[in-house]
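Let me begin by presenting the structure, written as structure tokens, before commenting on it.
Here the complex is missing a single protein chain, while all its other protein chains stay put.
As written, the chains take the letters A, B and C, and residue 1 is the first residue of each chain.
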Amino acid sequence: MKIIKLQNATDLKRTKSQLQKLGLWTSVYENASETFLLSSDDSTVVQDEDILAIDGVESISTNKSPHPLMDRHPQTADFGGISIGGERPVLMAGPCSVESEAQIHESAAMVASVGATVLRGGCFKPRTNPYSFQGVGPEGLGWMREAANAHDLLVVTEAMSPTQVDIVGKYADIFQIGARNMQNFDLLHAVGRANMPVLLKRGLSSTLSEWLQAAEHILYSGASHVILCERGVRGFDGSTRFLFDLGAVAIIKHVHNLPIIADPSHATGRKDLIPHMGAAAMAAGADGLIIEAHPHPENACSDGPQQLDAEELQATARAWGFIS
Amino acid sequence: MKIIKLQNATDLKRTKSQLQKLGLWTSVYENASETFLLSSDDSTVVQDEDILAIDGVESISTNKSPHPLMDRHPQTADFGGISIGGERPVLMAGPCSVESEAQIHESAAMVASVGATVLRGGCFKPRTNPYSFQGVGPEGLGWMREAANAHDLLVVTEAMSPTQVDIVGKYADIFQIGARNMQNFDLLHAVGRANMPVLLKRGLSSTLSEWLQAAEHILYSGASHVILCERGVRGFDGSTRFLFDLGAVAIIKHVHNLPIIADPSHATGRKDLIPHMGAAAMAAGADGLIIEAHPHPENACSDGPQQLDAEELQATARAWGFIS
Amino acid sequence: MKIIKLQNATDLKRTKSQLQKLGLWTSVYENASETFLLSSDDSTVVQDEDILAIDGVESISTNKSPHPLMDRHPQTADFGGISIGGERPVLMAGPCSVESEAQIHESAAMVASVGATVLRGGCFKPRTNPYSFQGVGPEGLGWMREAANAHDLLVVTEAMSPTQVDIVGKYADIFQIGARNMQNFDLLHAVGRANMPVLLKRGLSSTLSEWLQAAEHILYSGASHVILCERGVRGFDGSTRFLFDLGAVAIIKHVHNLPIIADPSHATGRKDLIPHMGAAAMAAGADGLIIEAHPHPENACSDGPQQLDAEELQATARAWGFIS
Partner (left out) sequence: MKIIKLQNATDLKRTKSQLQKLGLWTSVYENASETFLLSSDDSTVVQDEDILAIDGVESISTNKSPHPLMDRHPQTADFGGISIGGERPVLMAGPCSVESEAQIHESAAMVASVGATVLRGGCFKPRTNPYSFQGVGPEGLGWMREAANAHDLLVVTEAMSPTQVDIVGKYADIFQIGARNMQNFDLLHAVGRANMPVLLKRGLSSTLSEWLQAAEHILYSGASHVILCERGVRGFDGSTRFLFDLGAVAIIKHVHNLPIIADPSHATGRKDLIPHMGAAAMAAGADGLIIEAHPHPENACSDGPQQLDAEELQATARAWGFIS
């Protein structure tokens, strides 16, 4: 929002109309001697000088950004030989969970062959239910690192707790913060202190401002880069697991000029929608995708129904242009 | 959902695992002598025969579709020389409101020049506030028809009330039902009886099932075609006017095989996002877009800040591939 | 929101702190020479004079209410011998649908015996599915009127379409506008012109401002009173049919000082919650309740599972204090 103060005796209607032409939704606020136009948050972004150039505008007042470090974050996150936000979209793929040494090696080979440059997979798993598979634990990190090295892949994997940051940092290239931990501030500070890139998933009902402020916590604590990741928000229709908010992707990319990844696997929960929604996410502005793929989804310990098998992965990666 | 009954003495885990491979999320329901797997709505669509082929599956029970006519609706809506759902995406464009004869003629010329084949514009305007501009009324329908004819365009325009159906039907090629009227059942019946194509916008918090059932009301009353239109649902973040649900677009297109249009203008309310979100909608599966454009947005009586001017429209239509 | 302009050289922190004491959430907006505090909508309502009395405040700017007639609506709706918003809460009860002459007479006797003063029941039914029971139609209105008269009850019943307004107005004491028609503006205008009281249900995802503006449409067209009715909004948890927004009830009652009714039947869809949620609604500020009750819920043509039978109704009305 911006508070736009009008000159006395100006033609309110004409000034409002000029602001409208720029794409600003405004409401009139006034008292006996002053008139203001308050622009709303869902307006097109307009530079202050373009507003001040309009006849009748006296001044603009704005509030300070709550995430100054994120505002200065580079447009691309360049590290480990990849560039997120650069010319080529990035594919991150792998199983939901690391399950065994053989499984993650097979997965790494599979995803490398379709153009992925980052291997995903969880060793510590945040699970809604305490009786579900909770991950193989730290042993999996070593398997994952070796599998990634064998295929020249980077590793992104989740730390769920400050106590896991050291060990995860030793094996991973990118920390992942899960949606349910987006505002686990002690964890944000701990991964930030590791001075590495962090993939920050959006919370299930987080506003963009809350998300950017969570990223600010991470940068403030020392991270080199934060890469935001849209993975669907809570919705009211059961046809998809979550509601994929691609408008958020477009805003992060085109308004905030920040690197952004999208996760069509968790957003939809459905293999039949993943190809379409991955393409849509990139059209909206995503700098890459993170998806779940498993060499044998029937054996997957978690999220089996949404994991692509080798054949599905290949067809999808081809449709997305990662391979030809 | 499907109720999948298992054979007695089957290996539950193995059967569940085979269903998981197909993309089905299932939960176990049982009593002393029977075991069922209930598949959830956010599962990949799988044919019954593929489920029955799995070892251990005894039978499948399903519930009857609440929208049998929509289930038989053709994949494309072909009329008036256009094909919605065919090979080429369709562009519908024009001002939010018809404001004058000159304005709608200028608009028609503008949108025809960028590849649009349907002219949009409202003569009767549903407005949140009673003191806002309520539309020029029936007179505008004639202006709109002439303007469209002059540029070889079809006309889509809204009927807000059963009493407007006759007059709108006389001038329009496609009835538009607005989001706030999606479950105005008397209106659905009235437009259905006109035996013409209907563009049915999704309600602000309607499930896909409610939306398809609203379409069923229309077909049941006699409409030739229903074209669904996603225009954003109510969200919790103020950065966009609504939350554009492109997962819904993908499901309507790729699961239900129905013609679907997307409206990035109302979904975002922001000119700086419309190009990106229109592209994303088509990538998700939209058969075309409906957008607001006005030759002089500064003079628009409604929705000025989200209407593209001639230059913006041209750049956007080019980016979308409607013109080269 | 209010734009609060601060005096130059004031102690911003101290002024903000004094506003905080009053219950105002404020954000700082500034430019080189001016400082403003913008108060948010979720702040306690504070009178302008109390803000102006604070050291450092120079002026307040507000925007014009979009519903001036509703702002002047009396705190109680008094008509037909009842007072909604007065000392005693009001009970409106009856079946979901009027089904036969016998059924509505039996219903009227049943609800009158537990202290209800208004008989509810639909003759025209808005149904999600076209193949569901659509209501008995106009014939039911006469049955309902006679049944109500026999037990000294008023009649509230729904008009779904402008064409039904005349006939409904002939038999009813209060028009009901359903949630799905809250922004069916032609209908709002038509019932308004009938110059009678109107019970306006909140739309499934309507903001309070949209709801009050819909009411404004009705008053603007001539209605004598509008009584708002909260019936639950769309939520994300399947345990209740809708999410009962009792904070909205409290705001309408205690901030806007308007008559407000709550509908725990539709909000929950569950007979086991209705007694508790009806009590909660009245504690929040509801001036009365509208609930579904049927002498034989097993035979109900619509909403059977949420309709109280005679025994349940009696126990519930007693718990709520309508009878002793």
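We take it that a contact is a pair of C-beta atoms (placed from the backbone, for glycine too) under 8 Å apart; a residue touches a chain by one contact, two chains touch by 3 or more.
Because the structure is a prediction, the values reported are computed rather than measured.
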| item | value |
| --- | --- |
| Contacts of the hidden chain among displayed chains | A, B, C |
| Candidate in contact with the missing chain, chosen from A:76, A:181 or A:306 | A:181 |
| Hidden partner chain, touching residue among B:28, B:53, B:102 or B:315 | B:28 |
| Contact footprint on subunit B, counting only the chain that is left out | 1-3, 5, 27-31, 33-36, 38, 59-64, 234-236 |
| Hidden partner interface residues of subunit A, rising order | 66, 126-131, 160-164, 180-187, 203-205, 210, 213-214, 216-217, 220-221, 233-234 |
| Contacts of subunit C with the absent chain, listed as residue ranges | 17-18, 20-25, 40-45, 205, 207-208, 233, 235-241, 243-248, 250-251, 253-255, 267-273, 276-277, 279-285, 297-300, 304-306, 309 |
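Basically, only the chains that are shown with their structure count from here on.
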| item | value |
| --- | --- |
| Chain whose Cα centroid lies at the greatest distance from that of subunit B | C |
| Distance-to-centre winner among chains (Cα means, whole assembly as reference) | B |
| Rounded Å distance, subunit A centre to subunit B centre (Cα mean) | 27 |
| Gap in Å, rounded to a whole number, between the CA centres of subunit C and subunit B | 31 |
| Centroid distance [mean C-alpha coordinates] between subunit C and subunit A, Å | 40 |
| Subunit B, residues touching no fewer than two other chains | 205, 233 |
